[in-house]
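Data first, discussion second: the structure below is written as structure tokens.
Let's look at chain A:
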Amino acid sequence: KSIAILTPEEGTDYGWNQQGIDAAKAAGKAAGVEVVVAQGLGYGDVRPTLRELASDGASLLIAHASGYNTSAPEIAKELKVPVAIVDTPNGLEKGLVADYTLSGHQGAYLAGRLAAKMSRSKSVGIVVSGEPPSWNSQSAAFAQGVKAENPDVKITYAVIGPAAYSDAAGGKRVTESVIASGADIIFGQGNGSSFGMLQAVETTKAADGGKVYFIDVIGDKSPIDKGFLLSSVVWNIEPVYAAMIADLKADTFGTKHYTIGLKDDSVKLLKTAAIPDNVWAEIQTLREDVISGKIKVDPVYDAAAVRALMTSVAQ
Partner candidate 1 sequence: MSNVSSSSAFKPDIVALEGVTKRFPGIVANDSVDLSIRPGEVHVLLGENGAGKSTLIGMLSGLQQPDEGRILVDGKPTPITSPRHALALGIGTVFQHMMLVPTLTVAENLLLGGPWWQRPRIEELAARVAEITSTLGITVKLHAKVSELSLGEQQQVEILRAMVRNSRLLILDESTSMLTPKGIEELGALMRRLVGQGLAIVFITHKLKEAAAFGDRISVLKLGRKVGEIPPERLRALDEQEIISEIVELMFGKQKDDPEAVERPTRTVRTEAVPLLQVAGLAVASTENAPGLTSISFDIRPGEILGIAGIDGNGQKQLAEALAGQRMATGGSVRLEGVAIETLSVGERRRHGLRYLTDDRLGEGTVGTFPVSINFFLKQIGAAPFWRHGVEQRSEIDRRAAELVREYDVRTPSLKTPVARLSGGNIQKVLLARELAEGAKVVIFNKPTYGLDLANTLASRQRIRDTAARGLAVLLISTDLEELLSMCDRIAVIANGALVGTVANADDARTKVGRLMIGLAA
Partner candidate 2 sequence: MTGLFSEVFLSALLFGAVTAAIPLLLAGLGEQISEKAGVLNIGIEGMMLAGAYLGFVGAFYSGSLWLGFLTGAAGGAAVALVMALLCVRIGLNQIVIGIALTLGLEGLTALLHHFQFSRSYPRLPAADATVIPLLSDIPVIGPAFFKHHLIAYLAVALVFGMGYLYRRTQLGLNLQAAGDKPAALDVAGIDVIRTRTIAVLATGTLAGLGGAYLANVGAGLFIPFITNGAGFLGIVLAMLARGRPVWVLFGALLFGVCLSLTTAMQVAGINIPTDVIQMLPFLAVMIMLVLFGRRASLPAALGIPYERGAR
């Protein structure tokens, strides 16, 4: 029949919303089901949209925002329509509620290794516009990767401010400060504000007068890159959605957690021209180690824990 995906912002952000929508469309196409997209719904109450999509006949509602994980299961129970929610591993309910807790921490770990290898100043920065769990786990893994590569590399962690998703000016300002503190690679997470970070990277020189590079997350911003994008921890959610559709058909929906990881390339590091081939080869080796479990990367979701980690790794 049809599935529906709900996202808080428009699916044109080269990030969370776009990846979700594109993946849902791809998975739907592969499975031969229609995909209804409800985007730009904001972070308020989506119950009306959920109910309406359900009444329009959607047989799966993908509530693609952590802000929707209270309302979506409630509607699932009310209308007996399967929903998929994020960041709620203990919310499973057979036939009704599935969770996909996406975390790119494995990829972020590799990004950290990459950054530490490539930083000329031995100083990197993490700039985030907020501290939701999925970003926290990547910030933490990135820091771990940096330290694993070279414990002497300095990490500067900065949050732009509360509810700063659309604060592009704030993103630029904070990123510029972090660059001034010596960083020449910025690991940036933040919806609208990440364009401000990108702008800062493009217009600010590192301490040595050279380029500052940007490592993005979730989406692939290379179509709009001006040569400053070092890499991105790209998420491919399609396998998750495809598995959900399959489970729905097999009546096993709501019994498992869906995750993404390096193994099936649902998390992968973007290769850009800025990464020398030898470095890339080293990163590929590390990737194998993470997949094989030789290197263990545990996700850290709690904001306070992430901050604690930053201070401990910074000293």
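Behind the choice of candidates: all candidates are chains of the complex that A comes from, given by their letters.
Convention: a contact is a pair of C-beta atoms (placed from the backbone, for glycine too) under 8 Å apart; a residue touches a chain by one contact, two chains touch by 3 or more; residues count from 1.
Just so it is clear, the structure is predicted and the values come from calculations on it, not from any experiment.
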Which single candidate from 1 or 2 touches chain A in this complex? 2
Mind listing the chain A positions that touch candidate 2 in their complex? 10, 12, 14, 156-162, 164, 166-174, 176-182, 192, 195-196, 198-200, 202-204, 207, 224, 226, 304, 307-308, 310-311, 314-315
